[in-house]
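Only a single protein chain was left out; the remaining protein chains are all shown in position.
Chains: A, B, C and D, in written order; residue numbering restarts at 1 for each.
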Amino acid sequence: MSALLLLYRRELALLWAGGGGPLLACGFALAVTAALPLAIGSEPVRLVPIAAGATWIVLALASLLSLERLFERDHEDGALDLLALGPLTLEAAFAVKTAAQWTAVGLPLALAAPVAALSLGLDPGLAPLTAGAAALAGLGFAAVGALAAALSLGSKRGGLLVAVIALPLYAPPVIFGAGAVTAAQQGSAPGPALALLAAYALCACALTPFAGGAAIRNAQG
Amino acid sequence: MSALLLLYRRELALLWAGGGGPLLACGFALAVTAALPLAIGSEPVRLVPIAAGATWIVLALASLLSLERLFERDHEDGALDLLALGPLTLEAAFAVKTAAQWTAVGLPLALAAPVAALSLGLDPGLAPLTAGAAALAGLGFAAVGALAAALSLGSKRGGLLVAVIALPLYAPPVIFGAGAVTAAQQGSAPGPALALLAAYALCACALTPFAGGAAIRNAQG
Amino acid sequence: MDIENGSQMIAALHVSDLSIARGERRLFAGLSFALAAGEAAQLTGANGAGKTSLLRAVAGLLRPDAGEVLFEGADGPLDAGTARSTGVQMLAHQEGFRPGRTARAELDFQARWFGARAEAVTAAARRLDLTPLLDLEVRVLSAGQRRRLALASLVAANRPLWLLDEPLAPLDARRRAQAAGIMAEHLNAGGLILAAVHDPLPVAAREIVVGAAA
Amino acid sequence: MDIENGSQMIAALHVSDLSIARGERRLFAGLSFALAAGEAAQLTGANGAGKTSLLRAVAGLLRPDAGEVLFEGADGPLDAGTARSTGVQMLAHQEGFRPGRTARAELDFQARWFGARAEAVTAAARRLDLTPLLDLEVRVLSAGQRRRLALASLVAANRPLWLLDEPLAPLDARRRAQAAGIMAEHLNAGGLILAAVHDPLPVAAREIVVGAAA
Partner (left out) sequence: MFGLANPERFMRFSAPLVGPLWLAAGLLLAVGGWLSLTAPPDYQQGDSVRIMFVHVPAASLGLTAYAALGVSCLFSLVWRHPLADAAARAAAVPGAAFTGLALITGAIWGKPMWGVWWTWGDARLVSVLVLFLFYLAWLALRSAIEDEARAARAAAVLGLVGLINLPIVKFSVDWWNTLHQPASLLRADGPAMTAAYLTPLLTMMAAYGVLFAAVWITGIRTEVLSRRLRTLRARRAMEV
């Protein structure tokens, strides 16, 4: 128990103070949202229909960015070896890292998501739904993102490899999340899409630790 | 002369085989473009007006992703110290790195840009213009991105800090580049926007080496 | 400074008929030795002979080609997984500290991760004269200061089996003497030390030659 | 194996009244010494005394607080920038090799960056018995093999002033003897060596104590 907490606190500190940080993730998300109309034109007729979708893509990208460092730095400076010799299995350590990633990046992004969506012209009434769905999606992003980071350990390609592995796995949460908000925007029920989103996030959390643990063990040679 | 070439070949090899690589950058750009219609719906009325803008944002993001490693790895494993003791000034080394980044990431992305734009419904006749403008913008991205990477050396934040620094500097090429294509799409002349784009890229290439050299020297303490 | 954990404690290490290959190359084969509580062994051998690889295999970080690593407790054989997750600590070339964090945060995490109590961490830091350095980033520590930080985490966690990879190289003369004292104390308390070295360990230690000769 | 470059060649190094501070702390002050062609000096001092920092200041990688580092050629003072970019090579703890590239690629780049010709690189690799290792990734080399790769780049580039940070620590006995031979040869050819050490250098070298005493 206390080992879980110890590791969780370390990971949180690393993500918070260094390696990304919620402020920077949110800043990135908001800046990209701000840049979007810049490039595609700012007429509401253009923006409103894509508000939900664009928000989700931005979320996915922002969660992607700090992922690379989740395991790689630990691998390079030998800390991953320490983790392997510690009181937790690598599977548990992987799960703790996922949880920390979600707390430090996913949740703050869930707060930034409604802001981004509103600035693109989303109906303010949909803000709570957007935040909730973003939090759920963030859980999925964190889990499959961490798996991608673990799989690309020790490769020469780093960041972009993580992105390329994670991106297809990010598609379902993006589709379901944006789908839920778009459905609500068009007056139909967001429930089904939300249920799919939740199912995806939970399955990801339940399954990725096993694959992730194996991936780390493999990278240690 | 031969030192320039030696360094350029090393940087190219690093970017090509490792740390990103044109394939991965292009893969990322195309994957995001493919995800866009998933999120915002695939009706041409939605896609066509944003084709140019979305392409440029995707380009900017893709050029952002591999930047972090441009100097950071060299800094961490001590290679930056070797560069400082070598036959070139750090300013020249910075310029060579920028050139390599452009060759390895900017130019391949310039080839991917028309593909991405066409898949979003851009008029095929505009493909050459898109590629040319993307190549120019890529030069600007490479220069100011390398500066951002050099400035954030030795920081605790890494990737996202690079993004936050680069973002305001990326705005002009995105605006001018997307502006040129959009202008052509709407039947007016892309010339003025292209001229601004070229001016920005050239100024960036001429000025950033000085700032970048100072930033590297500073990081070495 | 007695090593706790009762029956979970590692009382002996048996390496039998171990063989390790890296890439297409076999580093060594048929290496066997045993190490009992209170004993130290130093691995010697040419560069690239496989000392570091052997340490990693004992720690379970590298899968050997053939042969086995067995841990024995006071009451008989221990499960390798349990033994490693409660009884083994390794000090590698790369100490595993994150350069951007403070020495205090890193020592605290590492030592407590390996089971140290908070007071033990403070005591170990004081013992190794690290107290004035604890607020510095690990990045700015000198090579020897960093190594002392790693030693402090070993001392604080006080696990029975220490795997050390050239532990004394970056230390100055005074610190080497101090490290010798720490190792001797660990052995007296029933600990085990397996160290890869180029210069002889400053405590009585059996020599195990790794490589061609093995 | 004569050192070339005629008048550009560093004939002496003068460090005068140097003082270095890191963070809020002054490491040492008023350190002066000179080193002439064919001479070696070893920097000794406690951990954290500032040996590595001094080497970095000589290399121009660290701005000293006060004092100067002057280079002298055969015909008089040299511009520090030119002297450093043509005459100085440093071997730090971190050898500057990229783990994911092959030893061949890294040695080739590093040596030629410092001015070696292609044949010199091959000869140096052969001399240090690296030829069979050249196709491996740097990541998988052992600590000693990696250090030998760095020595090969020094030998191949053959710049006059070598700054070495604990150069021999990870080497086995045979390689230490070989490294001693290489250093002696460098000094005979008119080179200069400034090394931070904890164990004495295996060549005749003046001792410079860094830290409190200075």
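A few notes on this one:
What we mean here is this: a residue touches a chain if its C-beta (ideal position, glycine included) is under 8 Å from a C-beta of that chain, and two chains touch if they have at least 3 such contacts.
Since we're looking at a predicted model, the values are computed, not measured.
The missing chain, though absent from the display, is touched by one residue of B:165, B:180 or B:197; that residue is B:165.
Touch with the chain omitted from the figure is made, among A:7, A:24, A:135 or A:216, by A:24.
When the omitted chain is restored, the residue from B:47, B:96, B:147 or B:201 that touches it is B:147.
Residues of subunit A in contact with the chain left out of this view: 23-24, 27, 31, 34, 37-38, 41-42, 44. Mapped onto subunit B, contacts with the missing chain fall at residues 147, 151-157, 161, 164-165, 167-169, 171, 175, 211, 214-215, 218-219, 221. Counting over the whole complex, subunit D has residues 23-25 touching the chain that is not drawn.
Simple rule for what comes next: only the chains that are shown with their structure count from here on.
Averaging C-alpha coordinates per chain and comparing to subunit D, the farthest chain turns out to be A.
Averaged C-alpha coordinates put the centre of subunit A at 46 Å from the centre of subunit D. Per-chain CA centroids place subunit C at a distance of 31 Å from subunit D. Between the CA-based centres of subunit A and subunit B the separation comes to 24 Å, rounded to the whole angstrom.
Counting partner chains per residue, subunit A shows two or more touched chains at residues 17-18, 76, 156.
Among the residues of subunit C, those in touch with two or more other chains are 93, 100. Of all the residues in subunit D, the ones that touch subunit B in their complex are 56, 59-63, 84-86, 88-90, 92-101, 105, 109-110, 112-115. Listed in rising order, the residues of subunit B touching subunit A in the complex are 17-21, 24-25, 27-28, 31-32, 35-36, 38-41, 46, 49-50, 52-54, 56-57, 60-61, 65-66, 68-69, 76, 156-161, 163-164, 167, 170-171, 174-175, 178, 182. By the touch criterion stated above, subunit B contacts subunit D in their complex at residues 3, 6-7, 10, 13-14, 18, 73, 76-79, 81-89, 220-221.
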